[in-house]
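Scroll down for the structure; my scribbles are underneath it.
For this view, one protein chain was removed and the others were kept in their places.
Order of writing sets the labels: A and B. Residues in every chain begin at 1.
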Amino acid sequence: MKLIDCDVHAQATEPMLAEHLGPWARAQLERYGRRTPRTTDWYPRARNGGMRVDAWPDKPGHIWGSDPELLREQLLDEYDVDYAILEVLSGQDCYDHPDFAREWNHAINEWQAETWLGFDSRLRGTIAVAHEYPDLAVKEIEERADDPRFVAVLLPASAAEPLGAPKYWPIYRAATECGRPVVVHTGGYVDHRGAGYPSFYLDYHVGNGIVTQGQLTSMVAGGLFEEVPGVRVVLTESGVAWVAALRWSLDAAWELMRADHPRLTRPPSHYLDEHVWFTTQPIEEPEDPSHLVYAIDQAHLRDKLLFATDYPHWDFDSPTQALPRVIDKELRRKILCENAADLYGFPRERPEPAATAGVQAS
Amino acid sequence: MSALGYQLGAVDCDIHVAPAAYSDLLPYLSDYWRQYISEAAVRLTGVGHAYPPGAPVTATAQARERGWATPPSTYEQLAERYLDEAQPGHVVLNCLAGFDTHRNPYFSAAVAGALNDWVRETFLRRDDRLRASLSVSPVSPDDATAEIERVGDDPGFVQVLLPVRSDLPWGHKNNHAMFAAARERSLQVALHAWGRAGRSLTPSGFTTTYLEDYLANQPIAQAQMLSFVSEGVFERFPDLRVMVTECGFAWLPTLLWRFDKDWKGVWREVPWVKDLPSEYVGRHFCLTTAPAHLPPEDTGRAQLLEMLGGPAMLVYASDFPHDHGDSVAPLLDQLSAEDRAGVLQNTAAAFYGLDAVRTYTSP
Partner (left out) sequence: MRVVVAPVSEFPPGERRIVQAGSRSIGVFRVGDRFYGIRNRCPHQGGPLCRGHLLDDAVADAPGRPRVSENPLRIACPWHGWEYDLETGQSFMGARQAGVRSYGVAVQAGGPLLAEIEAAQTGEGELRPGPYVAETFDVRVQDDYVVLEV
């Protein structure tokens, strides 16, 4: 095994998803479009339109991330990827009517299954859900549970409530019951209310690494990890270096406020050790690369880091270039493939070369 | 160190005082506002949600036992409960009562003015070791600017006090007149933990536990730091410095790694940010040492110091009467005598120009 890419964005156009909608939802889409304001409108991505310029397919009707052939060429073949896990973000900011949300996320998963997961045996999907409507989300998870090509449940890193809130526990429970980790991916409806709305994409983008701190705090403080004992959470596209300082803060705060949290029988750092993984992109780049190793070790992340390119976004991490040399060979192997193989139950050894026609849903 | 863990003779950059009730402020308010307070049954919540009387952070067990859970509201209380024990060289008093959640900008401005008059009268004129943050309305930049103009020349005030939680990030252009007024009077700015409740304090909805609220000061302070840099505040006001108070500091190095990296990609959006963000932060920010939230072992602490590039941005604060259950002492123990003196006194003295400030005399 060489490389498992834990954050890849297949991106559908609206017509591509509309094909998988029922007539009512399709009519709603045609009449009103998507109703939620997009963060790409509030904070236009000020470099290269937010995407690798070279990842725009030369095919009419296609956009970055919509063409499996280009993705295979530019990512899977280029970097000799063993597995790539797709996160389709089209439903993350879906604050439409629940009936529409249900159909929209269902369409995302149908599109993944039909267009991608059968296309190449290296591709795996994540189950998009109407996260603000946990009953509907659980139904979608249960529907996909028997398809082994879907390897995780997808949540956005910003939602109507903090992600540790009891409202969302049924989603974590359903994911865990069918053996899937929960991928919490940057984005969603980011309502900046602590310091107020920043003016620039720069702040918003750096803020992606800050938002997740609150979410992790919520998960710990709210007792999620006691409530759903086997849950596994993958914090995705938030960076990794910030984790240590939050661990120290969480443990210090818990020492002071233990009496308020009877559900927590262990210090917060224990729950992080047991339940939380992190994808690497966008990996932080200290001027002294050995400081990155400090940050990783201080947060006990050697077995928890999962490599991710974030293809086709502009700040994509190249698998051959992004990890600094100071990361030793053993840690490099863990990050590039072993940790993900263990988390997702992929075999540690590459299977015999097979036809690239995809794995069938069982 | 004193018996209760204070660093003797230090410049202590975060000490809390507060009026006991609105009655303390009435002498400094107009008849109209006195009537308003009475008719509307306005409570001096200040930051009641931040330091509820029974909350662990509000005060140490010893303080509680002696009935000292709330911040001092008289000089005698301050002396008895803190000054006599800690024997500081200088103190920066922070009164957070103006952080309230009401939206009436005129009331907010009046309360800020009353608080400043109360602080001057009650504390600053009594003891020339004392300095204070200048309260301003957090909902009206015009009035904030006017208040800085009104009392900012008083040598007892060293900085403008801003709550870390805000409607718009503090670096936003709407606030720049306030910074201009501050700099004209050689005042710095403090970003202090807590602030306006009434809106959720995360980008993802309302928190339900005090622990989350308590720790949220740190990501919010980080977002504010981004704003000061990206909005070009330090290009406009090259002498302005910001004291991040009671929001921790261990998060700083890794934030700057990310901030620098992202700037390298999207600097075109903010072309006035000409230097690396970390360079601006290093020149313009200091952070107080309570809460410390240190790594649990010496190796980690040494690494943290290395990642910070040394202790030059750290400034000692006891945060009396609050209790974070920890201490910065293990980090200080790793420092040379000179660096220790920096954290305990010299950095703050330079930050506030303390040598240049005349001994306080009554207005």
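Quick notes
Keep in mind that, in the parts below, a residue touches a chain if its C-beta (ideal position, glycine included) is under 8 Å from a C-beta of that chain, and two chains touch if they have at least 3 such contacts.
Computed from a predicted model, the values in this text were never measured in an experiment.
When the full complex is examined, the chain removed from view is found to touch A, B. For the options A:E14, A:D54 or A:E274, the residue in contact with the chain missing from this view is A:D54. Within the set B:G232, B:G248 or B:P321, the residue that contacts the chain not displayed is B:G232. Only one of A:Y201, A:W248 or A:W314 touches the chain withheld from this view, namely A:W314. The chain not displayed touches chain A at residues 47-48, 52-54, 314-318, 320-322. In the full complex, chain B touches the hidden chain at residues 145, 149, 173, 176-177, 180-181, 184, 231-233, 235-238, 263-268, 271-276.
Here is the rule we use: only the chains that are shown with their structure count from here on.
In this assembly, the C-alpha centroid of chain A lies 36 Å from the C-alpha centroid of chain B. By the touch rule above, chain A contacts chain B in their complex via residues 46-47, 157-163, 165, 188, 190-203, 205-207, 209-211, 213-215, 217-218, 221-222, 239, 241-242, 244-246, 248-257, 260-261, 282, 284-286, 291-292, 294-295, 298, 314-315. Residue ranges of chain B in contact with chain A, taken from their complex: 56-57, 164-170, 172, 199-212, 214-216, 218-220, 222-224, 226-227, 230-231, 248, 250-251, 253-255, 257-263, 265-270, 291, 293-296, 300, 303, 306-307, 323-326.
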